[in-house]
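Pasting in a structure now, in structure tokens, and then I'll have a few things to ask.
Just one protein chain is left out here, and the rest sit where they should.
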Amino acid sequence: MTGDRLLVLVPIVPLLAAVAAFAVPRWSRRIALWSMALTATIVVWIADEILRVGDLTHPLAGWSAPLGIDLRVDGLAVVMLLAVAGVGLIVSFNAASSFHETGSRGVPERVYWPLWLFLFSALNAIFVAGDVFTLYVAFEINGLAAVSLVAIAGKPEALGAALRYLFVSLTGSLLYLMGVAVLYADTGVLDLMLLADRITPGPPAIAACVLMTGGLMMKAALFPLHFWLPPAHSSAPAPVSAVLSALVVKGGFVILLRLWFGPFAEIVDGPAVQWIGALGAAAVLWGSFQALFQDRLKLVVAYSTVAQLGYLFLIVPIAWSAETRSAALAGGITLLLSHATAKAAFFLAAGNVLTAIGNDRAESLCGLSRWLPVSAFAMGLAAVSLVGLPPSAGFVGKWMLIVAAMEQRQWWWVAVMLIGTVLAAAYVVRILGPAFLMPESDPQPGPVPRLMEWTAFSLAAASVVLGLAASGVARFVNGSLPSGVGP
Amino acid sequence: MNPAPATLFLLVGAAIFAIGLAGVFRDAGALRRIIAVNVMGSGVFLFLVAVADRSGGRPDPVPHAMVLTGIVVAVCATAVALTLADAVRGRGDQDPDGGGR
Amino acid sequence: MSGRRSAWILATAAFGLVAWAVLSLPTPAPGLTDRAFAALDDSGVTNPVTAVLLNYRSTDTLLELGVLLLAVVSVWGLRPSTGASFGRPPGPLLEGLLRILVPLLVLFGGYLLWIGAFAPGGAFQGGALVGGAIVLAVLGGLSPSRFGDRPALLRAGLAAGLAVFSCIGLSVMIAGGWFLDYPGRSAKVLILIIEAAATVSIGLTLGCLFIGGRPTTDGGPEPES
Partner (left out) sequence: MAVSLVFDGLLALLILTLAWRAVTDRLQFRAVVSFVALGLVLAVTWFRLSAPDLALAEAAVGSGLTGALLLAALRRWSDRDADSGGSSTRSEP
């Protein structure tokens, strides 16, 4: 079968697996792992085909847009799919190992895996859907599954955080949907590419842009709409925190990129571009600053996500001009990949600490490198990438962004990135310094399954090694955002 | 045919969407917020039905299908939200329906 | 309260924005009406909304069934077992009424499913009525646990819509088309099969969402491994 046919399997395989895992709870874990592996294989196949023949389109039900729905995969989408497949598979093994070795810890496995598979199905659907209404449905599945996974262990603080997350998610979706309705009334189409052709700047287009941007910014947790993220991401079970921070928030981000650089390019053009960058900068500074003052490891990591999402929004002003677009996009996506892997690694390692000693308070981490060496080194490597030290992907991505910003003479973004780097170094050293340098404070850690440790480590290693793959990323994403717009 | 009712209901849809939006952002309890989200949704659906009616003669089936999908999504979200609010209440950690009664 | 005031300011801004857009929408209205009606002959049904839901944009409907199943999974996960029974045991008169009304609703649901192909109606309205029948039965005092007497069957019924839908979609793709690309004249039959399965699932799902928790007979507590 050819790649364009296989495309539909990327969301459908996890969806069918979710149904199967629900119908046959006894096999849910096995179904989940095999289907995740199968999806990853298909994604690799599609990536290979994209390199050979270019973008792929699947007209669902045989009707093309505008009447039907097109699934579409370009380089940007396939890079995201690869990240979802890779990180998702490794984190799934971590979760499976956690269930297998340490029991359910209040998390009902028969509920966990269907929700997990729904989450991944929707996430994949978000990256391949070419239709703004299909995106709405995918975002709803994604949001409901994510909220349920946060709440699933039933811890009081997680339930409160999940409820707030749910309201943010639903409100964001409805803002987005109102934007879709206005767009349809204005243009009569729902397909992203056709929208880009047919839209004319005017009140309806501006209203749709504001509504959809607002809705998706809530989902992508862009400052100042990030308030729900730290409690939700820090109170969820570790594998859930890992995929929420590493992957789920990026869904909203990528769709925002597609809208801003696609249908809404003429509307966003001008001062709005710099304002988006300013929000990103505020997120970098505020998130990093907050991370400095948290006493729990998982909260530090969650605030770090707020900051790292800020860097991604710096892509917009730097990539707006066609000259630096591919360079800035490649840098930004490399940074995104480094964050996806490093953050997943960090959350898994934090989960291992929780498994070992039952809490993740900063003072409990003393001597971690002796009593939980693999996880400690996983955190160390992930920290290298989060701060952006060479040769990690975090460094390469930031470097590419900085070079592009200098080329555009937008030195203020460079300043933001440098300050963010210093702050990141500070919060990482504050939390990890004792782990490597201080004597042990709690000498009675419980056992942690080896697979849980090594999954964290492999993700951390990937975040460093991916720096070498930056040219590959550039090859994929080159030309993914339309280049006929912007100043 | 006659765009007047369509425009009227487009505006009414926008208005109750906005009322719902205010309800979500007001600091109220969970039940009120859940109702507010549903009012927001109803606003979007009314808007879409009015959009379909604008095409004159026969209504546009695509927004109709979107509304049907949206209604089902909304009821699912409501069920999940109520269950979650129930759980929060059950733990007694946080009161999901403050706000007067 | 300042939170309250800023909420209303936000709402006024949102209304103003959309109203501004509404007043400058293009006329004649752009849309897909003509395309949707022109393609009706190839869609296997004559009701345009059913054509959109189950043919032109069938994948949206498939994902929507996903939302329904997801909601059941989530509700069952968050509230592990049904609480005390709803309502009181019905008196003889009410019980007699329910015994007539509930099957009648289910029957009418089936009827709506059937006419959906050419008239207003379809799987969702039909499923909604089936769900309504379940809700009514529960409110009338029929024990929710009887509803879950056969947990495996219940799970199968809940999953049926999504499973049948995507399996048909994949089968026609393996046969050489696109996903859910019904070949030739088969559209009518395939749509009816999908809608029948979807009606069952939607009805059961809505009933389950109303009842709330996982049926207590369903496998008991989570086995600790």
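Labels A, B and C are assigned to the chains in the order they are written; within every chain, residues are numbered from 1.
Keep in mind that, in the parts below, a contact is a pair of C-beta atoms (placed from the backbone, for glycine too) under 8 Å apart; a residue touches a chain by one contact, two chains touch by 3 or more.
Just so it is clear, the structure is predicted and the values come from calculations on it, not from any experiment.
Participant: Specify the shown partners of the omitted chain in the complete complex.
Facilitator: B, C
Participant: Can you list, in ascending order, the chain B residues touching the missing chain?
Facilitator: 4-6, 8-9, 12, 15-16, 19-20, 22-23, 27-32, 34-36, 38-39, 42-43, 45-46, 49-50, 52-53, 58-59, 64, 67-68, 71-72, 74-75, 78-79, 82, 85-86, 89, 94-101
Participant: For chain C, which residues lie in contact with the unshown chain of the complex?
Facilitator: Touching the chain left out of view, chain C contributes residues 47, 49, 83, 86, 112, 120-122, 124-125, 128-129, 131-132, 135, 139, 206, 209-210, 212.
We take it that only the chains that are shown with their structure count from here on.
Participant: Determine which of the two chain pairs, A-B or A-C, is joined by the larger number of C-beta pairs in contact.
Facilitator: A-C
Participant: Need the CA-centroid distance for the pair chain A / chain C, whole Å please.
Facilitator: 30
Participant: Using the touch definition from the top, which residues of chain A touch two or more other chains?
Facilitator: In chain A, 133, 137, 140, 144, 147-148, 151, 154, 178, 184-185 touch at least two other chains.
Participant: Give the residues of chain C that touch two or more other chains, as numbers and ranges in rising order.
Facilitator: 14, 18, 22-23, 25, 29, 31-32, 36, 56-57, 60, 64, 67, 70-71, 74, 78
Participant: For chain C, which residues count as touching chain A in their complex?
Facilitator: 14, 17-18, 20-26, 29-32, 35-36, 39, 55-60, 62-64, 66-67, 69-71, 73-74, 76-78, 80, 155-156, 158-159, 162-163, 166-167, 169-170, 173, 177-182, 219, 222, 224-225
Participant: Over in the complex, which chain B residues touch chain A? Could you list them?
Facilitator: 10, 17, 20-21, 24, 30, 33, 37, 40-41, 43-44, 47-48, 51, 54, 62-63, 66, 69-70, 73, 76-77, 80-81, 84-85, 87-88, 91-94, 96
Participant: If you look only at chain A, which of its residues touch chain C in the complex?
Facilitator: My answer: residues 5, 8, 12, 15-16, 18-20, 22-23, 25, 58-63, 66-69, 99-100, 103-104, 108-112, 114-115, 118, 121-122, 125, 133-134, 137-138, 140-141, 144-145, 147-148, 151-152, 154, 178, 182, 184-189, 198, 202-204, 206-208, 210-211.
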